[in-house]
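The following block contains the structure, expressed as structure tokens.
Only a single protein chain was left out; the remaining protein chains are all shown in position.
This part shows subunit A:
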Amino acid sequence: MGKSRTILGATGAMVCVSLVAACGGQPGSQSSAAPSAPASSAAAGGPVTIEWWGWAPGYEDAAKAWNASHPGVQVKFTQTQPGSQGGYQRMLAAVKAGNAPCLAQVGAETLPSFLVEGALEDITAHAQPYNTRFQPWTLNTVTFGGKQFGIPVDSGPMGMFYRKDIFDKHGIEVPKTWDEYAAAAEKLRKADPEVSITTFTPDDMYGFAGFAQQAGARWFGISGDAWQVRMNDEATVKVANYWQGLIDKKLVDVMPGWSDGLWKNYTDGKSATFVGAVWMTKVLEDSISKTSGKWAVAPMPVWDVASPSVGNVGGSPNAVLKGCANPKEAVDFAAWLSTDATAFNDLIDKGGLFPVTVDGGSLPNMSGARPFYGDQKVFQVFAEASKNVSPDFSWGPTMPAVNSVFGEAFGKAANGKGGTLAEAMATIQEKAVASLKDKGLTVAP
């Protein structure tokens, strides 16, 4: 355990390569149970088969559409459990067993974990020709130490969902900056003590990361062959102190994320805004349907009007798993999925996915008017936002562990049970560094 690994998990990778070679190199061996070995069929001149695992709705149909127009490369999609619910565990087991799919849906926050497990193929060369089609910041989420390990599919640029009727009723202007947001919070409480500006969800690390990213935080990075961890950098502390201020003045409610209490607050009109990712659009429509027609969407409040950067929450790239015999074909398909106008237009509708391409905003399904938001063309607001996502944020290799520490420390602070949010970030930083060291990874001071 104490043995230190190189940054890209080379030790693990070597083991995997040799394991895969051992399994795949002997035709007719015990590995016959493994789903189809594409290499042999390619050599025989038949169509190449690409196995693809994922769970996003709409992927199955996308694979069918590709197969119809690409007889030479056939994609076989298999639905798995969502990653954090066991899907990732299964993918890693399959890599170790030597029967992993060529392509897999791996969340941006999980890619680094796969990387240090040696479960990913470097696809820099194959991906290069397609990269001009993608928003540059989305490529940063799949690039580590200068090598690319995934093809971005979707993103979650943030915006501000707000109750238009409440703002109108009290004659309060919709805030454009965080200063205005805090001022609006005070006016709102004065006008109606029952109503807060928002319900803060302290256990939602990924949401808070979006806030921190907007302010310019860089929680993880790579320097030489060591990981950098900066979960309490200046930008993060600024954001933590901002929310601490709102909590101290009792201008926001505090509830666990995704809880009944949270939705009840919004159903009852007790909170007037929800600052979150684009995929909340549908979640709000479904979860608080009683308030339909009263909402609207505005750009996320910014720190600096001159450089209006925004945060991003989520995004699930497709990665080529270790041992894939046809990485080029896998990348070709993945790039098609993310960039083909017809294919992705369908995914917007069926999967609720938000494009990562430079011209994604012009897809037909991006301009639908949504009754829940008073027939506003909501996605257009986010399409604008996605051009301004703060570009340098990436994740580390131990996010599940960090996430649970975060939930506990932040929850305590936000509920006034000890310390401030900024102090909590210091604790989280410490534990995050420890979690990397536990994995035998080198952490730069």
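Just so it is clear, a contact is a pair of C-beta atoms (placed from the backbone, for glycine too) under 8 Å apart; a residue touches a chain by one contact, two chains touch by 3 or more; residues count from 1.
By our rule, contacts and distances are computed from a predicted model.
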Practice task
If you had to name the missing chain as UniProt does, which of "Dehydrogenase", "Polyketide synthase", "Multiple sugar transport system permease protein" or "Cytochrome c oxidase subunit 1" would it be?
Solution key: "Multiple sugar transport system permease protein"
Handout entry: Residue of A:140, A:228 or A:267 touching the missing chain in the full complex
Key = A:267
Problem - Per the touch definition above, residue among A:79, A:124 or A:362 touching the missing chain - result: A:79
Completion exercise
Touching the hidden chain, out of A:226, A:283 or A:341, is A:283
Handout entry: Contact footprint on subunit A, counting only the chain that is left out
Key = 30-34, 53, 55, 57, 78-82, 84-86, 89-90, 93-94, 96-99, 258, 260, 263-264, 267, 282-283, 285-290
